[in-house]
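Here is the structure we will look at.
A single protein chain has been removed from this complex, and every other one stays in its place.
Letters are used for the chains, namely A and B, taken in the order the chains are written, and counting of residues starts over at 1 for each.
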Amino acid sequence: MTTALSLLDRWVIRSWRAGIVLSIAVLWEASGRLHWADPDLLPPLSQIFQMLGRLLADGRFRGDIMVTVAECIAAFTIVVPLGLVSGFALGESTRLYRMFGPALQLLMTVPKSIFLPVFILLFGIDFSQKVIFAVVLSYFIVVPTGIAAVQSISADLVTMARSFGATRRQIYWRLYLPSAMPLILSGVRLGLIFSMHGIIFAEMYASSEGIGRSILNWGESFDMVRLFAAVLMVLVVTVILNESLQAIENLFRSRFKLGLAG
Amino acid sequence: MIALESQKPSLATVVRGFGIEKVFGEGANAFHALQNISLSLSQGQLVAVVGPSGCGKSTLMQIIAGLTLASGGRVEIDGQAITTPQPDRVGVVFQEPLLLSWKTAIENIEFPLSLGATPAAERRQRARELLDLVGLEDFGEHYPHQLSGGMRQRVAIARGLVRNPRVLLMDEPFGGLDEQTRTRMWGELLRIHERSRTTILFITHSLIEAVFLADQVLVMATRPGRIIERIDVDLPRPRDLKLLGSERLGAIRNRIWDLISEPTV
Partner (left out) sequence: MNILRKIFITLMVLAAWELLAWGGFLNPLLIGTPSMIVRAAMKDGVTLLVALRFTFMEILIAGMIAWISGVIAGVIIGARVRTAVIVSPLLSAMIAVPLVVLYPVIVAWTGIGPISKIIYGAATGFFPIALTTISGVSAIDQRYVDMARAMGANRFQIRFQVIARLALPAIMSGLRVGSSLVVIAVVQSEMLSATDGLGFWISYHRALFNVGQVYFGIGLVLVLAAGLNVLLNACENSLKIAHR
């Protein structure tokens, strides 16, 4: 289905997409001004943007953003290497896979958010507790991508490299890494996304600071304008991050089109 | 008067196999993949190995390439035993091109050199030479997915030759190609062999391919894997594609076919 699209085609498609997003924005604004929906519940978009501007100038709000960002970065930098290395180990060694594989599968089917109360009982509601929770949540998402990355490497390619005298180290760095790059990158992207999910949820559930907490508070006090402003900001930032990482992933993917015979 | 004319210049023996054995499993379940295989290739010779499926042809090649250890006997190249991959003495071409999809054609050819300590300029120079040798001068910067099947296999052949090995081993190198491309590749291989004068040992399922390309055909049988006949192909060189329809070639081919299809000798 994905045939090579001409440049014109690509821009037409992008404009259609932009058009869809813009129409939603326009309808939103119209609904606010023309009172299609209760403007207290669905404020016009312009009002929300204005509020966002004010919030970003506010020190307290910026402080919350910093806390959330710091938590996300901490969780991300822990879970991605940890998860990928675990995945590599499990993918390479059938022994380890048989030992831990079933436990992994089991834990993946469980909604791990339910353990958050236990984390709170054990660690309180501070920075580290949220980070640990997010790490545990995203760990089980990153590990399978690590496994898939290792399994995607063709055994024949390794034989070929061996026949030309490649050492183990050379095989790892020159063969495994480039060949598994697209999947490794998707592991990075998923690690980031699920870390963010975990952090924000933990903040909303029980925290004294952070964007998630503010969002929940504004929701409870029906301060819809601030609520939407923060929500919109989170949505936009997440989409930008996801799309950038996805674009990098696609770049690698197109160069590694036919991993095996090439 | 008589003696001088009958003297042919003796060519050095490059590859020697002495009583090679390969056994899988043990005791009652032992499977003799190879039994008492002896062979000898001289400089510049093109030798084909044919046989029914499961006669151990690929195992034999793996042993000579140093990728597997023989259970008994030995392999020598220029008098030195082979027990591990010796990329400077043995080059290998597999049935699948097995090119690295993230490297260009010329980078793929360089690959064996890049694993060692050859300086970059020298590597590039050598790779260029081989790119020209296989007739892909204009395609050096192309990526594998931009090349046709036949072209990819030619890159693989160039890669196998880049370290100037004493022998090039080829395991059904043209098996994945359609008939027309395959025939063209026979011409290509003969041309490359003409220019580089490399010793080549190749495995094939196609009897016609074996007879058309080789100086000598080793016919193997299965269970246990062993050589049942060595046939010298005395068709004139350089071999013309027109030979493919000739009676002489057909006769040799039929002879091999009879040998292979006879119930276990």
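Quick note on the criterion: a contact is a pair of C-beta atoms (placed from the backbone, for glycine too) under 8 Å apart; a residue touches a chain by one contact, two chains touch by 3 or more.
Because the structure is a prediction, the values reported are computed rather than measured.
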Name every shown chain in contact with the chain that has been left out of the document. A
Which listed residue, A:Ser31, A:Ser113 or A:Gln170, touches the chain dropped from view? A:Ser113
Missing-chain contact, candidates A:Asp58, A:Asp126 or A:Glu243, resolves to A:Glu243
Of the residues listed, A:Ala30, A:Leu56, A:Met99 or A:Leu122, which one is in contact with the missing chain? A:Leu122
May I ask you to list the residues on chain A that touch the chain which is not drawn? 1, 5, 13, 16-17, 20-21, 41, 109-111, 113-118, 120-122, 193, 196-197, 200-201, 204-205, 212, 215-216, 218-220, 222, 224, 227-228, 230-231, 234-235, 238-239, 242-243
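We adopt the following convention: only the chains that are shown with their structure count from here on.
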Where chain A and chain B are represented by their mean Cα positions, the distance between them in whole Å: 50
Per the touch rule, the chain B residues reaching chain A in their complex are 65-67, 85-88, 90, 92, 94, 96-102, 108, 111-112, 114-116, 143-145, 152, 159, 163
Per the touch rule, the chain A residues reaching chain B in their complex are 154, 156-157, 159-167, 170, 174-175, 178-179, 255-262
